[in-house]
Structure formats: C-alpha cells, structure tokens
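One structure coming up, written as structure tokens, with questions to follow.
One chain of protein is taken out of this complex; the other chains stay put.
Letters are used for the chains, namely A and B, taken in the order the chains are written, and counting of residues starts over at 1 for each.
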Amino acid sequence: MNEPFGRASYAYAVARSFDPAQLAGVRGVDGAEVRLVRYRDLVAVVSPVPLTEFDEAALRTKLEWLPWLEATARAHHAVVDAVATSSVTLPLRLATVYRGDERVTEVLRQGYRRFRAALDRLAGRVELGVKVYTDPQAMAPAAGPSASSPGRDYLRRRRAQHRAHDDAWQRAAASAERVDATLAGLAVDSRRRPPQRQQLSGVRGENVLNAAYLVDAGRTDEFAAVARCLDAEAPGTRIELTGPWAPYSFAPPDDEEPA
Amino acid sequence: MNGNREVALVDLLDRLLAGGVVLTGDLTLAIADVDLVHVSLRALIASIDAGEDR
Partner (left out) sequence: MTANRLVIDDDTIERDLVKLVLTVVELLRQLMERQALRRVDKGDLTEDQEERIGRTLMLLEDRMTLLRERYRLSDQDLNLDLGPLGPLLPR
C-alpha cells in the first residue's frame, strides 16, 4: 500500500495481532486516525504524519518546544495504552517515522523473530514504576541553642544543615536499596532508570531511586500493597508508585534490538 | 492502565524519550536517545523560564 506523496507513517508500537476495531476512535499525533500494518501474526500501530514535519531539522526544533513535545508524548502514550489493553505490546520510542506502510511491513519482516521473542517474554505482564524520594522535612535540622555571636551561629547552623542533608540522603539511599530488593522479589524483571531531576518533576525531596518492575498482571495489587507498606515503614523517605504501564522499560536490550 | 491525564509529564518523557524499542526509522537516523533526553531537558527548562517571565 503506497502512501500518498508527502505522508509518512509514525509508528507507536509493535504488538501481537488484534482486532483493529479495538482502536476505533483512538487518535494519535496531530489527531490522526491510527491503523494497523500487518505482517503474519504481528502488527505495527501507525498513523500518517507529513514527511516534511518529521525530518531531522524539523524534529529538533519541535522537540525543544514543550507544547509540541507534551502533546506528542501524550498522544503517543494514549495510543500505546489503548493497544496495551488489547494485546501484548512493545512500545516504540518517540518519533519513529517511516516513509510509508511498505517500509513498516519491511521492518516487521526483518525483525519478526526478535519481535516475537520480545512479545512472548512480555505476555501477561505490566510495568510498574517506583520512585523513592528523600523527605525534605527530615533534611531540615532542629534549631540549636543560639550563641550571642551571629557569625558563629551561622556557621553552626550551616554545619547542622549539611549534616542533616547528608544523613537524610544516606537514610533514603539505604531505604531505597531495601525497597528495590523487596519489590524485585515480586517482579519478573526490574530496571533502574536515571533519577529524576527536581527541576523537571517539581516535587519536593530528591529522587533517590527511579525503578521499573515487570510484574505479572495478576500480582499488581499485591505489589502495590507491599509498596504502600514499605512507604509507611520508612520514615524520612517517600515512595511513589506509577502504572501500570505498557512495558516501556523492558524493551529488548541493544544487542538484541530488532531491525 | 493509566488514564492519560493523570500521568505526570516527567514520567511520560522519561519513558518515551529514554524507553521503548529503538528502531532505525527512516527520518530520525541521526537522533540518538541521548539527544532526545537532552532536548527534553532544554524544552522543560525553557518552559519553566517562560512561565516565570510572564
């Protein structure tokens, strides 16, 4: 099937084949309708985008403009989410674009075995995200006795602040290791993601652990309950749970990458 | 699954820019995952700056 001149295929995910009716009404980037490209028992989920808007120069500009980045990321995620409720799904990274559906079919053909193997490993499983933060309250030192000399007072305060900060950090880091060890025991696989910068997330406290766990779909309630327990047990830290997600963090490692 | 509106942007970008399968697309050959992550940082900081200037 040839694309009309100037249209490219934006690809969201590769999945085990499913009924396209499940995606009725699902809109992708720029509100375009989403469709399936089939190869044997696999599908790629795509939507049309203008070729000129997704070449490297255009993309670099758009990626630095937050409104576009956010709208595109949310549209991409909405499609991946919809697919994941219908079938085992391998999410693709943002901005994977092909010159047409024929190319997409070719990609499926070339990577068929690896896609199948990856999907088999992910079947019946979801990703849960866990973030551990320091507690900013715990990092504020108690006020000490005040000396009559403001300069020395100041040094004393600053020293106490440094100590409190370091202590809180170490406590949170130790707690994070325990949390990770416990939760990994409930999961099939786990990955550490880079800690999130406070400047980006805007939350209070520093992100000490940012981890993803691949969990059997039937165990997510248990996993969440254990995470809540751990949160309650660990003063001076805060644990946040996100998900379930399609398995973004459990894509095949580089040396096994399809196509 | 996550309702889209409840998902924090930072968590979304974390996964969409540095997660997922990396396929060699036709139009994004030169954009590596590292570049995308740096770019998102610039975009977010620029948006924070812009917000404060208003």
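In this text, a residue touches a chain if its C-beta (ideal position, glycine included) is under 8 Å from a C-beta of that chain, and two chains touch if they have at least 3 such contacts.
Note that the coordinates shown come from a computational prediction; the quantities given were computed from them, not determined experimentally.
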| item | value |
| --- | --- |
| Among A:E70, A:D153, A:D189 or A:E240, the residue in touch with the chain that has been omitted | A:D153 |
| Selected from A:R40, A:R109 or A:H162 as touching the chain missing from the view | A:H162 |
| Chain A residues that touch the omitted chain in the full complex | 65, 67, 149-155, 158-159, 162, 194-195, 197-200 |
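As a convention for this text, only the chains that are shown with their structure count from here on.
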| item | value |
| --- | --- |
| Centre-to-centre distance between chain B and chain A (centres being mean Cα positions), rounded to whole Å | 10 |
| Residue ranges of chain A in contact with chain B within the complex | 8, 11, 14, 51, 54-56, 59-60, 63-66, 69-70, 73-74, 76-78, 81, 84-85, 90-99, 103, 107, 111, 118, 129, 193-194, 196-197, 199-202, 210, 242-246, 248-249, 251-252, 254, 257-259 |
| Contact footprint of chain A on chain B as seen in their complex | 1-2, 4, 7-31, 33, 36, 39-48 |
